[in-house]
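Here the complex is missing one protein chain, while the rest keep their positions.
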Amino acid sequence: MKYVATFLVLFGVYVLLAGIVVQELILGAVISLALTFIIAKYVNYEIDNKLPYRILVFVFLYLPVFLWQLVLANFSVARRVLSIKIPLNPGIVKIETDLEGDFGKLLLANSITLTPGTLSIDIDGKNLYVHTIDVKGKTPEENKEDISGLFERLIGVIFK
Amino acid sequence: MIDILNIVVFSLVGLGLFFAVIRLIIGPTVADRAVSLDTFNVIVIGTIALLSHLYQNSLYLDIAIVYAILAFLETIVFARYLEGRHGDC
Partner (left out) sequence: MEIVSYVFMIIGGFFYLLGGLGVLRMPDVFDRIQAGTKATTLGAFSVLLGIGILNPEWLFKALLIIIFIALSNPIGSSVLAKAAYKSSAKPNNLVQDDLKDSLGGEDNVN
């Protein structure tokens, strides 16, 4: 199962790059097959029968929220950059995440980086260190809800 | 009309590159320079893609892909260098 998934991803990337021509398809299949056997031992994700459901949630729930937050983030950056005196109240706060698995954490960290006013710096175990331009909450729980609550719930649906 | 729009797009991107280069030159610390180089690289990816549209040649998009991969590696290497000998690479 792992091999099939790796092969499909590699082959898909090859076809997207090369276009749909018969010779390219054959060459791409051969190269993807060879690469699959080389890199499959470094691949450690699991595939179960809930995968279509996860992909649906990812595309129709996560992506729209993510893109909307990205646009909001850019307008907040624009407001800060274009104002005469830049409003700042920066700090590095610690956030605990309940997500399991590397890929979920990666997605959470990337989402935090691309949402308004926050930048994830470091992760160790369950703790995520986030730099925020504007520290709002007083307690760790408030900070967590403010910074990562929305995405934590969304990604929790996908990777739980 | 199309010419004017092209000029507008390229001048916006060029100004972005210009500001990033100013920070690259005056940046007080090495970290500032690495940050501005990262920004510069992402802007250059967009510029290469715009060139592919300007010359109607899809080869430029392949160059943009390779440049994106190299830019990512470059950022990682700079970060490793900044960290000193802390890391394991």
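Labels for the chains are A and B, by order of writing; each one numbers its residues from 1.
Methods note: a residue touches a chain if its C-beta (ideal position, glycine included) is under 8 Å from a C-beta of that chain, and two chains touch if they have at least 3 such contacts.
Note that this is a predicted model, so its numbers are computed, not measured.
Residue in contact with the omitted chain (choice from A:Leu10, A:Val93 or A:Leu154): A:Val93. Per the touch definition above, the residue from A:Leu27, A:Val43 or A:Val71 contacting the chain not shown is A:Val71. Touch with the hidden chain on the side of chain B covers residues 2, 5, 8-10, 12-13, 15-20, 22-23, 29-32, 34-36, 38-39, 42-43, 45-46, 49-50, 52-53, 56, 58, 61-62, 64-65, 68-69, 72, 75-76, 78-80, 82-84, 86. Although one chain is hidden here, its contacts on chain A can still be listed: residues 13, 16-17, 70-71, 73-74, 77-78, 80-82, 86, 88-94, 106, 109-110, 113-114, 117-122, 124, 127, 129, 131, 133, 135.
Following the convention adopted for this analysis, only the chains that are shown with their structure count from here on.
Separation between the centroids of chain A and chain B, computed from CA atoms only, is 22 Å.
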